[in-house]
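The full complex has more chains than appear here; those shown keep their coordinates.
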């Protein structure tokens, strides 16, 4: 930026005399855009999700800190995003309850509310690549983080009088898939939220407007969006999403079911493909999270896993929340591999791909959270290695 | 302690009682024991015709060709057998077939099928997977009793807090 004090007597003449590109060069000489009803994104910044037919991935490599802008929150749905009129919205709770009830959106907002910053992640959140040309967005962009606000499900349980004998509940969405998942009742008493707000405003349609189930630390699909119904029961309902899908082969011909918890994970988002770096000081940056609680430590290796160092964690480190980590490193230009692994507060250590395959009879599938290794070429290019 | 945690009432009195009709209008799920299955029936022959009309375009003429999810196990001798996850080798409960088709299929016209159509399509798909007789009538009574080959494959999550990788 530079300012040129042009010698002219008339303001008007001055501005006319400048060409458009000169004007653009010096914003100090043109009154800017006045305040508006909604802020904007700079036209020079175009972060985008990568959509497929069924999902859209958060551009993790372009983000900073721990909050995901709501319009960049990942999407995964099974019948598209429904258009729901909030004045017609109703939530029905029935089954093993004293008093089957109906709540409008306004009703739900009257109950005591709770907010928390927590990640959400699809349990199918893993991709690899043979040529290394794959970004964090493709590898694990089906995770995002928001501040969620709503009413504790336990409050609604008490209001309807959930039977002490109820052990599972069905959560059903009002989308075209009429998405259904069975959830253990204890999660409802523990920390589940009937959420109606995301990052301060109403939940976005793609995340379940007007109301979704939010199960901190549990796989995305069970966090049923566009929630219209809760049915209490004494056994799981065995819906298609918890049998045919969202189950994983674990070896010995066995298929693991109701695997809700998201295992601890991390990824270095800088440097990562397609960034190119220079020799000298590099701040290695990434995000780490665990569905079991707080991230207690992130370890970074800059020598292909031979030695590990403890990264700095950005405060506040929250329960079941994405935590930004940073590790300052001096690169001498020698090709190497860099990687990160999360240790959570239960002592779980994010595994390597090989460990995961060993533990699961050679199968890949849901809940695949391996260490991501980046290969740093001598020219500073960064490629996915494993 | 904040004062208000002391005064939390047993109930707030927000919302209202749900009527039976209101519940019935949305209570569409079907459980493994058959709870939720509607009256009526269907059969695989009828199902075959409906399938050809409304399903085959997305799931293939025999339920194995796609482009969308494979519904029928079919020939497992050719490569990739391990990756086949169809009704006949991966679904633990027959009730789920009915429940899912009724709520979500056909993908472009979800919720448009009659209960008879759903019974018939379920019968057809079970038949195509070798689990049901082509001419037998499928209804709320016999559907839950069908033994699914994958039933015993399913195990509950055994992952725990702590260092173990599972």
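Here the chain labels run A and B in written order, and each chain numbers its own residues starting at 1.
Criterion: a contact is a pair of C-beta atoms (placed from the backbone, for glycine too) under 8 Å apart; a residue touches a chain by one contact, two chains touch by 3 or more.
This one's a predicted model, so the numbers in the text were calculated from it and none came from an experiment.
Would you give the formula describing how many of each protein chain the whole complex in this file includes?
A x2, B x2
Keep in mind that, in the parts below, only the chains that are shown with their structure count from here on.
Taking the mean of the C-alpha atoms as each chain's centre, how many Å separate chain A from chain B?
So the centroids are 29 Å from each other.
Which of the residues in chain A come into contact with chain B in the complex?
Touching chain B: residues 78-79, 92-94, 99-104, 107-108, 110-112, 155, 158-159, 170, 172, 176-178, 180, 228-229, 231, 233, 235, 237-240, 243-244, 247, 250, 253-261, 263, 292, 346-349, 351, 355-356, 359-360 of chain A.
List the residues on chain B that touch chain A in their complex, please.
Result: residues 8, 10-12, 14-18, 22-23, 26-29, 31-33, 85, 87, 90-93, 95-96, 99-100, 103-104, 107, 110-111, 150, 153-159, 161-166 of chain B touch chain A.
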